[in-house]
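What follows is a short report on a single structure.
Note that this complex is displayed minus one protein chain, with the remaining chains in position.
Moving on to chain A:
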Amino acid sequence: MDLTYTDEEQEFRARLREWLAKELPALPPRPSPDDWPGRRAYDAGWQRRLYEAGYAGLHWPLDAGGRGATPTQHLIFLEETERAGAPYVGANFVGLLHAGPTIAAEGTAAQRARWLPPVLRGDEMWCQGFSEPDAGSDLASLRTRAVRDGDDYVVSGSKIWTSHAEVADWCELLVRTDPGAPKHRGITWLAMPMDAPGITVRPLRTLAGSAEFAEVFLDEVRVPVENRVGAENDGWRVTMVTLSFERGTAFVGEVVACRRTLALLARAAKENGRWDDPVLRRTLGRLHGELGALWRLTQWNVSESQRSGGVPGTGGSVFKLAYSHARQELYDAAAQVLGAGSLALDEEWVLDRLSSLSYTIAAGTSQIQRNIVAERVLGLPKGR
C-alpha cells in the first residue's frame, strides 16, 4: 500500500500544471447550454489543445494513437485538469470515454486508424445509440433492426436519450442482426455516420430546460459492413467492454470537481451565516469526508485495474452507486446553503442540482447497479 508518487509522476504533474496555467487563460468564454454549434466548437478547441500538447488519449495504448501513460498518470491528469478548472470532455465524452476505448480494444487496425485519431484531435464527435423506447435497463431487448444487403447493413428503428446526437459525426449503434437468437446473442455494434440519409434527430428537452439528448429515428439507413466492430452478433460482449469503461473511469474528474464545489459551498455558507447552523455545518463536514473517501476509492480502483492489466472491474459499480448518491447530497446541501435562493435559476448551483438528478439513472440506474453488485460481486442468485 503506497500513496506516494514517483519522481517521474511528480514531474509529470508539475509540467501539466505549468501547461494548464499558460493555456487556460487563453480559452474563449464558455458558450451557453443551448448553443450546440458553439459548445461543439468549444469542446473541439479544448481537445485540439490537449492533442497538440501531447495530452490527448494519454492512457490509450500506443497503437491506438495514445501515449501509453500509466493509470496513475491518467489519474493525475484528471485531477489536475479538474483542479485547475479546465473544461470537461463535454461533447467528446462518447468518443473519448466509450466508443474510442471500445474501438481501441475491439477494432481492427484499419478501424483504429480511421476513427481514433480524429477523436483525439477533437475533429470528430460521437454519440451513443444504445437505449430505445422499449429497451432501457433491459438493453439487450433492443429492437432496432439491421439487415445485411451486399456490403451494407440496412438499419431501421429508433433510439432515445442519445446525448449530443445533434452535433455528433458518428454514432456507436447497437442493432439486432439475429432476431431468432436469444436476446444477448443477436446484437451487433456498428459505427454509423450521422449524416447518412434516413436519420432524423429530434432534440428532447431535459428537466434542466436545455436539449442535452435526443430521439434518433432510423429509416433504412445504410451502414457499410466494414463499420462493424467485432463479429456479427457479438455486439453484446463488445458493449460490455464499453460499459465497464463507462462505469470505471468516466467520473473520476467529477469527484475532484465536487470537492472543489464543496469548498466553495462552505465559503458561501460562512459568508451568509448559515455555517453557524450545526446541522448544516455537520452535513458539509460529512460530505467532505465522503467525497474524500470517494477520491481514495478511485485510486483504489485504478490500482486494482493496473494490477489486472487495465480492464476496470466491478469496482466501477460500487463507485458509481456511492458517487451518484453523494453528488445528489452535495447539491441538496447547496440548496440548504442558498435557502430560498435555490429557487432562482440564475444560480449556477441550481442548474447543477437539476442535472445531478440524472446520475442515479444514466449509465445504468442505481437499482441495476445494485443488481450487478449483488449478483456478480456477492454471488447472490438471480431471481425467477
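Operating definition for what follows: contacts are C-beta pairs under 8 Å (C-beta built on N, C-alpha and C of every residue); 3 or more make two chains touch, one makes a residue touch a chain; residues count from 1.
Note that contacts and distances are computed from a predicted model.
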Name the absent chain as its UniProt record does, using one of the following: "(2Fe-2S)-binding protein", "V-type ATP synthase beta chain", "ABC transporter permease" or "Acyl-CoA dehydrogenase".
"Acyl-CoA dehydrogenase"
Who touches the missing chain here, A:Thr206, A:Asn233, A:Gln299 or A:Gln328?
A:Gln299
Which of A:Leu50, A:Ala146, A:Leu321 or A:Ala363 sits in contact with the chain that's absent?
A:Leu321
Looking beyond the chains shown, say which of A:Thr70, A:Asn233 or A:Gln336 touches the absent one.
A:Thr70
For chain A, residues in touch with the removed chain
1-6, 8-9, 70, 72, 75, 262-264, 266-267, 270, 275, 278, 281-286, 288-290, 292-294, 296-297, 299-300, 302-304, 306-307, 315, 318, 321-322, 367, 369-371, 373-375, 377-384
